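Some notes on the structure that comes next.
One protein chain is absent from this view; the other protein chains keep their places.
Should a chain be cited, it is by its letter among A, B and C, assigned in written order, with residues numbered from 1 in that chain.
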Amino acid sequence: MSEMRLIEAVRDGLREELAADGSVFLIGQDIAVNGGVFRVTEGLLEEFGPERIIDSPLAESGMVGVAVGAAMNGLRPVVEIQFADFIFPAFNQLVSEAARMYYRTNGEYSVPLVIRAPYGGGVRGGLYHSQSVEAYFAHVPGLKVVVPSSPYDAKGLLKAAIRDDNPVLFFEHKLAYNTVRGEVPQGDYTVPIGKAVVRREGQQLSLISYGLSVHHCLEAADTLSAEGIDCEVVDLRTVSPLDTATLLESVKKTGRACIVHEDNLTGGVGAEVAAIIAKDAFEFLDAPVQRVAAPDVPSFPYSPNLEDALLPGPPDIVRMARELSAY
Amino acid sequence: MSEMRLIEAVRDGLREELAADGSVFLIGQDIAVNGGVFRVTEGLLEEFGPERIIDSPLAESGMVGVAVGAAMNGLRPVVEIQFADFIFPAFNQLVSEAARMYYRTNGEYSVPLVIRAPYGGGVRGGLYHSQSVEAYFAHVPGLKVVVPSSPYDAKGLLKAAIRDDNPVLFFEHKLAYNTVRGEVPQGDYTVPIGKAVVRREGQQLSLISYGLSVHHCLEAADTLSAEGIDCEVVDLRTVSPLDTATLLESVKKTGRACIVHEDNLTGGVGAEVAAIIAKDAFEFLDAPVQRVAAPDVPSFPYSPNLEDALLPGPPDIVRMARELSAY
Amino acid sequence: MPANDGIDVDDHLGESGLDGDNAQRIYRYMLLARAISEKSWLLTRQGRVLFSMPCDGQEAADVASAYALDTGKDFIVPYARSLGAMLVKGMTAQEVMLNMFGKAADPNSGGRQMPMHWGHKKLGIISMGSSVGTTIPRASGVALASKLKGQGAVTMVYFGEGSASEGDFHEGLAFAGVHRLPVVFFCNNNGWATSVPVSLQSAEPQVSRRAEGYGFPGLTVDGLDPLTVYQAVKTAVDRARSGDGPTLVEATTIRMMPHSSSDNHLRYRSQDELDAEKESDPLPRFQNLLVSAGLLDGESDQVLRDAVDQEVESAIEYADAAPPPDPETALTGVYAP
Partner (left out) sequence: MPANDGIDVDDHLGESGLDGDNAQRIYRYMLLARAISEKSWLLTRQGRVLFSMPCDGQEAADVASAYALDTGKDFIVPYARSLGAMLVKGMTAQEVMLNMFGKAADPNSGGRQMPMHWGHKKLGIISMGSSVGTTIPRASGVALASKLKGQGAVTMVYFGEGSASEGDFHEGLAFAGVHRLPVVFFCNNNGWATSVPVSLQSAEPQVSRRAEGYGFPGLTVDGLDPLTVYQAVKTAVDRARSGDGPTLVEATTIRMMPHSSSDNHLRYRSQDELDAEKESDPLPRFQNLLVSAGLLDGESDQVLRDAVDQEVESAIEYADAAPPPDPETALTGVYAP
C-alpha cells in the first residue's frame, strides 16, 4: 500500500496491464512523447516503446475505429480521448460498431476495448473541456461505463476494464487527478465492474453518486451529520450496468434518495437511477426522489463566476438533503 | 381538411414552408432526383429546383456541418438523415456545434436548423434501420426533439420546427409513414413545440408516450377499457423540452403512470419522465411509475421472430397496465 | 466482346500472373456470385427473402481482388456488395443463403443482421454493420494488430465510392499511411451511391487520386476485367505484405441492378443507359476471353453453369428449411461473458 494521487493510480494500472499482457497497447493524442496532456501516460513510452504507446493523429473516429479493428484481431487497445468532450466525433464508431459487435456477430467477435477520457468541470476549461458524457453511453446496450472516485478504484477498475472482453468507457475526473489521494496496493488486484459500494453508512438519506461528486457527497454528509442528518453515501462506480441491488438496498433502508452528478439534469444518469428507485423502492420512499445536477446548460462556461454559478457542489447537496429530510 | 398519410403530411409541411420562405432549403441523401428513399420529398425537386433540394454526398457530419454554416449565414436548412441510425456520424456537429452555438456566442448566432430522420423498428430493418435515437438528443441542452404521432401534428410541428430559431430534431416513425392516417388542414397552421396533448381522457392510469407508440397506447387503452381499466393517454409530441405540466396533471389525476417507448429502457426518455413524476407527483402516486420499452439490446435484430420478441407493443402495455391497476 | 478487342488474350493472361486453372476458378466464382445475386433478387420478388443488394456487374472486381489474397491467412473487411469476395474467402453458397434467409445457422450473424451484412470469424472476414465507412479505420486497426503481432497477414477492405465520402475514409487511410500498414483499400466505383452520382460526391470522380494525399499509391483499374484487377491487387497485396504499406485500388465497375431490393433505379437512371451498361457485363466478357484462350467452350461452360445453378438451388432449399433463430435468444449475447 502507498498513498497515491488518482492520476498515479491510473498510470499504475496501465503500467501493470501493459507489463502483464503483451496484447495491451495504448493509443491517443499526445500520449507517447508528451506523456499525455495530463501526464497520465508519462514514462510509458520509455518503458514499453513506440509500438505499444502510439501517438494518434488528430482524428477520434479513426482512432477508435482502428482500436476496434485491432481488438477484433486479438489486441486489447486502451484509447485515450484527450478530453471527454472530444469523444463525439467517435460516437458512431462506439455506438454503431464497438457496442454491438458481439451482439451482431452472435457472439463470434468481441471487442475488448477501453476508452479512457478525463471529464468534468471546475478547471476553467469552458464549454469544451468540462463536460460529463457518461449518460450518452449509459444508454447504449453493449457498452460498460465506469467512473471511479478513488485511486484504489481507479486502478482496480481500470485493470478490470482492460481485462473485460467488452468495450468499456472509463471516465476520470480531471480535477480529481491531483486532488484525490488514497491508499493503493502496489501489485495486482481488480475491482469488479458493475458493483457499487457504500462509502459511508447512514440511516436517514441515501446520497447516490459517482466520480468526483462522491467526494462532494461525503463532504456534504459531514456537514449534515453535524445537523443531525445521517446520510448514507453510495458510490455507483459503474454507471452502466448499474448495481441496482446495492442502491435499492440503501434506499429501502433510508427511505430517502438524492442522486448527485455533475452532468446536466435532464436525461442524466440520475434520471435512470431515480426511475429505478421510484419503481423498485416505491413502498419504502418517505419523500420524493431528488436529483442534484448541473442545470440544463451546454456544459460549464469559461468565466469563473459563470462556471461557479453552475457547478453543483456540497452546498447544493446539503440544501437538498435538508429539504428531503424535512419532508 | 383532407385525410392524409403521415408521409404526405410531412411532405405537405415541407412544401408549404419551401414555398413560403425562400431561405428554407433541403439537403439529404437521395432526396432530390429520387425523392428520398421513403419518398417523403417526392416532387419537391421539380417544384423548387436543385438549388433548394440538394442531394448530399454520403457524409452525415459534413452535411450537418454545412447546414449549420448555412443556418449561420441566414438560411433555414432542413436536413434529412436517411435513417435515424445514421445520425451518429453527425453527433459531434449536432452536440458540439448546433446545440450550443446560441449559448456560446451569448446569443449572437442562432442555428435555425431542422434534422428530419425516420426512426423505429417493425420493418425488418435489422440493427441499423430500426433505432430510436431521441434519448441521446433529449439530454442535450440547446436542442429540441420532436416526435409526432399523427399527420396533423407531423405537419404542424414540422412547420413550427422550420420556423424555430433553434436546432430541432424531428423523428418520424418509418412504420407510421404509410399506416397512420388522419385529417390534415390544407393550408398553414403550426403545432407548438413543447406542448403535450391528452389523446384520450381516462381516470385510472396515465399512459405517457410519443410517436408510433402513442397508437400502441390507444390500442391498449381500448382493450383495457373493456376490462374496466380507464386509461388516459398523453402524447408528449416533444420529448425535449418536456411539457411537464401536462404530464404531471394527468398523473396527479390518475395516480398511476406508465411511460411507453420503443427505444430501449435504460436511459431512455422514459427515465426522465419517470424521474419527474417520482419527484413532482410523489404525493399523488398510488403505484410505482412503470415503463414499457424495448429491452436493453442494441436495436432490433433482423430475423422476424427475433425482432418480434423485442418490439414493445399493445400486449406489453396491457400487461403492465393490469399490473399497475391491480397494485 | 468490346474490351477484349485488339488484346492478345494469352499475353493478357500471362501478364496477370494467373494460369489457366486459376482463371477458370475465378470464372466459376464469378458465375456463382452472379447466380446467388440473381436468385436472391428473385427470392425477394417472391417475398421469401426480405432484402438483397445485388452485386451484378461487380463480380470481376470482387472475385479477382479477393483471389489475390492468401485466403487462409489474410483478412477481409467487406461491404454489402462484396459477395464475390466472400465466396473466394471460403463462404459457401449455403452459408450465404442461411444469411439471406436470416436463419439461426447463418455464420455471419445468426439472423441478427440484414442479408449481405458479412462477418465470419473463422474465415477471417471482419464483421460489418450497415453504417458505411466505419469499416475503413477498422481495417487499418486489423492491419495494425497484424503488424504488431508479426502476423504476416494483409487486410483488404471493400467499399463503394459513395462511402469514400465519409470522414472515416480519410481517417482510416491517413492512419494506414503513417504506420505503413499491410492493408489494401479497395474502392468499387460503380458511379452511384443509391441514386446519387459520383459527381455529387466529389468534383474529382476518381477516388484513387486521393491516395497521394496520404503518401501511398493509388490507382484506378478496369473493374470489369478480372485479370487487370487481379494483377493490380496482387501488386498491392505483395507490397503490403512486404512492409511497404497500403495501396488504394479503385475498380471502376457497373451497377447493373437497382441499389437494393427496396430501390427502383428507373427513378434516376434511364432504361437506355442501363441497356448500354449491360453491354459491358464482366461475365460474358470474361467468358469470351476464356473461350479465346482455349480455357472454356460452350459445353464446359454449360457444365459449369449447371453445377453452379445446382449449388445455389440446393443452398436455397437447405437455408429455407433451416430453423430460424430462437426468439428467446434475442435477449442474449449483448455482453461478452
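Brief remarks on what is shown
What we mean here is this: a contact is a pair of C-beta atoms (placed from the backbone, for glycine too) under 8 Å apart; a residue touches a chain by one contact, two chains touch by 3 or more.
Given the structure is predicted, the values throughout are model-derived calculations rather than measurements.
Here is the thing to keep in mind: the chain we left out touches A, B, C in the whole complex.
Considering C:W41, C:F216 or C:Y335, the position touching the chain not shown turns out to be C:F216 (whole complex).
The residue from B:L26, B:V68, B:L157 or B:V260 that touches the chain not shown here is B:V68. The chain that is not drawn here is touched, among residues C:S16, C:S146 or C:Q201, by C:Q201.
Of the residues in subunit B, those that touch the hidden partner chain are 25, 51-52, 56-57, 59, 61-75, 77, 89, 92-93, 96-97, 100-110, 112, 141-142, 144, 165-166.
Contact between subunit C and the unshown chain involves residues 165-171, 174, 177-178, 180, 199-205, 207, 209-210, 212-216, 245. Mapped onto subunit A, the footprint of the missing chain covers residues 29-30, 33-35, 37, 55-62, 85-86, 88-89, 124-129, 295-298, 301-310.
Keep this in mind: only the chains that are shown with their structure count from here on.
Per-chain CA centroids place subunit B at a distance of 37 Å from subunit C.
With centres taken as mean Cα positions, subunit C sits 42 Å from subunit A. With centres defined as mean CA coordinates, subunit B is found 30 Å away from subunit A. Residues of subunit B found to touch two or more other chains are 61, 85, 88-89, 127-128, 296-298. Contact with two or more other chains is made by residues 109, 112-113, 117, 129, 131, 167-168, 334 of subunit C.
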